[in-house]
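Before we start, here is the structure in question, set down as structure tokens.
All protein chains but one are shown at their positions in the complex.
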Amino acid sequence: MGWLYMLPALLFLGVFMVYPLIDVLIYSVEENYNFASQVYSGYGLFNYSYVLHDTYFVQALKNTFIIVMITVPVSTGLALLISLGLSSISKLKSLYQTLYFLPYVTNTLAVGLVFMVLFKKTAYSDGLINLLIKAFGGNAVDFIDGPYWAKIMVMCIYTVWVVIPFKILILTSALASVNQDYYKVARVDGTSSLRIFCRITLPMISSTIFYLIITGFIGAFKAYSDEVALFGTDLNSAGMNTIVGYVYDMLYGNSGGYPSYASAAALILFAIVFTITIINLLISRKMVTQ
Amino acid sequence: MYNAVHGLQTRSVTVRKMKKTQSIKKSITYILLTLWGIIVLFPFYWMLLTSIKSYASYNGEYVPKFYATSPTLENYVNAFTSVPLGRYFLNTIIFTLVTTALMMIVIILSAYAFARIDFKGRSALFAFFLALMMIPNELVIITNFVTITELNMRNTFLGLILPSVTSVFYIYLLKENFEMIPEELYKAAKVDGTSDIKYLIKVMIPISQPTIVTIIILKVIECWNSYVWPRLITDDENYFLVSNGIQSIRENGFGRENIPAMMAAVVAISVPLVILFLIFHKKIMAGVSRGGTKG
Partner (left out) sequence: MKVVLKELTKIFPSRDKKDRTEVVAVDNFDMEIPDGKLVGLLGPSGCGKSTALNLICGLEKPTRGRIFFGDEEVTDLPPEERGVGMVFQNYALFPHMTVEQNITFPLGNLKGDKKLSKEEMKAKAYEAAKLVQIENLMARKPKEMSGGQQQRVAIARALVKRPKILLLDEPLSNLDARLRLQTREEIRRIQRETGITTIFVTHDQEEAMSISDMIVVMKAGCIQQVGKPQEVYDSPVNLFVAKFLGTPAINVFKGRIISGGLYIGDAKVLDIPDEAIMGTKDRETVETDGREVYVGIRPEGFILDDNGPLTCRLDRVEVMGRDISVVSFHDAATAADTVCVRSIISAENQVDTDKDTVSFSLKPDKTHIFDMESEELLYYTKE
């Protein structure tokens, strides 16, 4: 009887989740797979080696790591600061909270275009950000089609803007759930705000912070659509591709038709994410109190 | 005596100083928080502003103005006539409604089975589902692409919808919610001879309505913003969703330089979600903080 209720879910999960999981492993070891004729020459690790030696993949790997290493600490730290500020006020608090969460629900492709417009330097205007930079005595840079570091910068800024609402929401509710009596005790003893933060607040919300870091890492490794929004679909030629982008490009589009390479790249990504998550968990087990 | 008075005076001075530093701290906090608010809102303001500037006046402003000198709606007319934005909207609405409705049926049935029906292998199956939660979408999307292509379902709604009508996470969320409904209600209904399916519809769903509404809203947002799968599975404009539409507008709609028209399209596809958010922001935020992650 129970299995009857489960039937639709099992059917869909079987076809679109379990079978693909096995299939992706098979794809990744089928050498010289031809998508059109569906033939392959044998099994081996050639696909992995091809992907790892592909300059586009290496570029994507580098970009992805830069995004991860910059946006995860920056967004988590900034979210913590903002949440601390939020929890210290009472007037307008819920208004700010709601406002800060707005980017979470918006279409990142759409808002990405606005960021592009703001940062882009064109023939007829330097764009708002460049005008600002000039006003402070700097030189205008094309953040969208210009030098690598500028493109990385705007990418990180946009990524932080996109991921931070979730972190602020989670951190504010974690801060709110810390029993106020702890702060009262500390106040009676005249504890400085810095000591309260380090000795009470941080340990009390450490598990939440680690949760955010772990999910942040996982999310940042899967970066893709934010980059499309800023730099267009041809990420390889912009030099801004990510691992996920590489997977999709291998599958479809101008350079597509290579599910084997895509599978190998996806599995490499999975291995990286898996390893880093395990490392994170090990660190958090040591650091998280309680 | 003198010392006591003196001590009191210096103390009251320190008290006054402390009050002052506290109010300064508070002002700084508000200033910084407002600054972040501006950073969050500015892109929205800019898209609105740019969308009502005429093509000529936008391109004529080397230093962009923070207001529109002669606001116009011509860009919106443009957005809906020179590219099939209306079509994209319709597609997205169909996709969103059908996907969400199908998913709700699938997940309610299985959450109910997990929560209330005692069948062989239930706990093993649930453990298996939990394990599936950890599988990233990127890993299975490759085969799904091949499957849908081989089934000749590219550029069809079925192909768009089918892979996303189950969510292990939402099954889990709903199952937890169903389990909080006291078992006695179920037993009482059984004594009265209520069938399982009737009990589910008449009792479980109404009681769990808040959670179900939250799941629906989150799924609608997810559908409205979905980009990767539709991009893989559609190359016919007639099946584009808004995200793909906006991307193709960016690449070749309006001519690349017509930024105001592009912004009008961006505003048009952002507005439904912003309205949804304004109405349901409490539910959305509560739902997300209960463990939803984006995507």
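Which chain is which? They are A and B, in the order written, and residues in each are numbered from 1.
The rule is simple: contacts are C-beta pairs under 8 Å (C-beta built on N, C-alpha and C of every residue); 3 or more make two chains touch, one makes a residue touch a chain.
All values reported here derive from a predicted model rather than from experimental measurement.
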Task: Residue among A:Ile200, A:Ala238 or A:Ile272 that touches the chain left out of view - done: A:Ile200
- [ ] Considering the whole complex rather than only what is displayed, give the residues of chain A touching the chain that is not shown.
- [x] 179, 181-182, 184-192, 195, 199-200, 203-204, 289-290
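By definition in this document, only the chains that are shown with their structure count from here on.
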Task: Rounded Å distance, chain A centre to chain B centre (Cα mean) - done: 16
- [ ] Would you mind writing out the residues of chain A in touch with chain B in their complex?
- [x] 1-3, 5-6, 8-10, 12-13, 15-21, 23-24, 27, 35, 82, 85-86, 88-89, 92, 96-111, 113-115, 117-118, 122, 124-126, 128, 131, 161, 163, 166, 169-170, 173, 215, 218-219, 222, 224-225, 228-229, 232-233, 244, 247-248, 251-252, 259, 262-263, 266-267, 269-270, 273
TODO: Flag every residue of chain B that touches chain A in the complex, lowest number first.
DONE: 26, 29-30, 32-33, 36-37, 39-41, 43-44, 46-47, 50, 59, 61-64, 105-107, 109-110, 112-113, 117-120, 122, 125, 129, 132, 135-136, 138-147, 162-163, 165-166, 168, 171, 196, 221, 224-225, 227-228, 231-232, 242-243, 246-247, 250-251, 257, 259, 262-263, 266, 269-270, 273-274, 276-277, 281, 284-285, 288-289, 293-295
